[in-house]
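What follows is subunit A.
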Amino acid sequence: MSITISAVRPRTSILDKSLSRGRGEVSLSCYALLFSELVQYCQNRVYTVPELQNKLAEMGQEVGVKFIDLLFVRERSYKREIKILNILLFVKSTLWKALFGKEADKLEHANDDERTYYIIEKDPIVNKFISVPKDKGSLNCAVFTAGIIEAVLNGCGFPAKVTAHWHKGTTYMVKFEDSVIARDKQLEDR
Partner candidate 1 sequence: MVIYGVYIVSKSGGLIFNYECNVPKIETEKTFGYPLDLKLNYENKKIVVEFGQRDGVMVGHVLTAVNGIPATGRQLDDGRDVFDIINERENYPLSLKFARLRMTTNEKIFLASMFYPLFAIASQLSPEPRCSGIEVLEADTFKLQCFQTLTGVKFMVVAEPTQAGLDILLRRIYELYSDFALKNPFYSLEMPIRCELFDSNLQNLLEHVEKTGISNV
Partner candidate 2 sequence: MTVHNIYIFDRYGTLLYYYEWNRLKQSGITREEEAKLMYGMLFSIKSFVNKISPLDTKDGFLCYKTSKYSLHFFETPSSIKFVLTTDVGAQNVRQFLQQIYSQIYVEYAVKNPVWQNNKPIKSELFKSKLDAFVKQSPIFVSKAN
């Protein structure tokens, strides 16, 4: 009896490697230049500022979707959040620290709309070196980060729309879907 030895070269699969613990760092310069290139690439493929915002937000969402998996695998103690306030606090502290090495500056609830919350960051790293030209109006490239937040919230079962605005530095406006608010109210009633 003869044994046929497979000619296939054994590939080391990514699954064989242990997941890094997320302590690696690259320089801000390096990240800023990559981000700049990303913005330029998007800009070259769109015609208007809103299109550019959407494109940046989409790219951010792509990052957010992957990032949440990493975060949950790593933070074994993580338990599923079910309350709006808790998920927002999670974003403000845990997510922010993992992404940017610090908590977000502020979390506020809109006075006039119960669905709307604000996460405020005076000096977001993606905007650190960016001066938006006048012809780009209110463009805020941190809409990329807004995309990350949106993807994370959606991935955690809190569908929302997140946008970025020039206010107190940058303010991320989080607008939850009605169903999320209703669910939260039910929880409170119980």
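The rule we apply is simple: a residue touches a chain if its C-beta (ideal position, glycine included) is under 8 Å from a C-beta of that chain, and two chains touch if they have at least 3 such contacts; residues count from 1.
Candidates were picked such that all candidates are chains of the complex that A comes from, given by their letters.
If you're wondering where the values come from, they're calculated on a predicted model, not measured in any experiment.
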item: Touch assignment for subunit A within the complex, options 1 or 2; value: 1
item: Residue ranges of subunit A touching candidate 1 (in the complex, touch as defined); value: 29, 32-33, 35-40, 43, 128-133, 136, 141
